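All protein chains but one are shown at their positions in the complex.
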Amino acid sequence: MTTVRDMLATHPAGLGGVDREKLGRCIEECVACAQTCTACADACLAEEMVGDLVRCVRTDLDCAGICAATAAVLTRRTGGDADVTRAVLQACAVACKACADVCESHADVHEHCRLCAEACRSCERACDELLRTPDLRAG
Amino acid sequence: MTTVRDMLATHPAGLGGVDREKLGRCIEECVACAQTCTACADACLAEEMVGDLVRCVRTDLDCAGICAATAAVLTRRTGGDADVTRAVLQACAVACKACADVCESHADVHEHCRLCAEACRSCERACDELLRTPDLRAG
Amino acid sequence: MTTVRDMLATHPAGLGGVDREKLGRCIEECVACAQTCTACADACLAEEMVGDLVRCVRTDLDCAGICAATAAVLTRRTGGDADVTRAVLQACAVACKACADVCESHADVHEHCRLCAEACRSCERACDELLRTPDLRAG
Partner (left out) sequence: MTTVRDMLATHPAGLGGVDREKLGRCIEECVACAQTCTACADACLAEEMVGDLVRCVRTDLDCAGICAATAAVLTRRTGGDADVTRAVLQACAVACKACADVCESHADVHEHCRLCAEACRSCERACDELLRTPDLRAG
């Protein structure tokens, strides 16, 4: 996904002081996590023991939707609102944490859950790091 | 959208103590607000003075995406996580407020912005009310 | 969802010859069907016999995603492409038919599937009717 960085670099509005490296990484993580959670939800459905995995399907679907919305908000650099960016990043970090917790609990049984937990933890960290940058801390 | 309430009523998992009326109303508001913001973004694009409305298009698109993700989280009643529900409701309220503020500022010139500001305020209120219910306040 | 019609009425671009009544109805059906399919997927997950319903969850999720994308394309009236509108309407009709077929097969056991099959059939019809209007038939 080198295109994420290329598109940021060609955006006429600039980044308004936001750390380009952390922003680019967070968008990439959100896009990848949304995709991985969509795949994990469906892989859980195909397991014989699907009845034990409904909580995992649920948190996967929530996380996929919130990550996709967050990626889109972060991708837009025109006329945005720092409060919205912060609030959606916080929601994304919470959703990633919840999904990682559930997926980790059967990561030793289902390889797709292990991969998904990794993607969620990585995305959670990227959201937290972006939230700690000065331009997003300020109101 | 009476189907929102009908689908909640036939869900085998029950609502786990969440206020059915407030939940149903919040889902309906999120669905309607996502749709209205999508329409307002496009109506702004068609205005001759689109150059003055880019901030409105932006907040419309952010709000549409966050409302849609929130509606889906609220609609799911199986194995969810109260922290995720709360965080996404908070993000939704913030996005609705931001979009309503921008749309209201030219509500007297563009009827689509006036209607959109109304939908956003109404959705913001529904999110705030649902956030104040005991089962969502608790951790 | 009277707002769908109100927003169409206030759009500065006009409808370019598309039948307003059929367009408005199709948008409403797509929005409602996306929401109902999201709810049915989750209700299936909460059933004890979820193992027998995985095909239903799958067609629900596909249908929800395609209906949401279709609603957004139809809602936009600015600078669109008739080929895209037609192709996404065709995909939407196919997805609604597939989901209705699956949901109907256990509509007598699960009330949420009965309601979902109804929403899908109704949306399929609205897509087919819009596809038959002259401005969408033409290239």
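For reference, chains read A, B and C in written order, and residue numbers begin at 1 within each chain.
One rule holds in what follows: a residue touches a chain if its C-beta (ideal position, glycine included) is under 8 Å from a C-beta of that chain, and two chains touch if they have at least 3 such contacts.
Only a predicted model underlies this, so the values are computations on that prediction, with no experimental measurement involved.
The chain not shown here is touched by just one of C:7, C:23, C:95 or C:136, and that residue is C:95. Across the entire complex, the residue among C:23, C:61, C:103 or C:117 in touch with the chain not shown is C:61.
Within the full complex, the residue among A:18, A:68, A:84 or A:126 touching the omitted chain is A:68.
In the full complex, chain C contacts the hidden chain through residues 54-59, 61-62, 65-66, 68-69, 72-73, 76, 78-81, 83-84, 87-88, 90-91, 94-95, 97-98. Contacts to the hidden chain, counted on chain B, fall at residues 42, 45-46, 48, 50-51, 54, 57-58, 61.
Listed by residue number, the positions of chain A touching the unshown chain are 1, 3-4, 6-8, 10-13, 27, 31-32, 35-36, 38-40, 42-43, 45-47, 68, 71-72, 75-79, 110-112, 115-116, 119.
Quick note on the criterion: only the chains that are shown with their structure count from here on.
Inter-chain spacing, taken between the CA centroids of chain A and chain B, is 20 Å. Each chain gets a centre from the mean of its Cα atoms; for chain A and chain C, those two points are 28 Å apart. Looking at chain B, residues 68, 72, 76, 78-79 sit in touch with two or more other chains.
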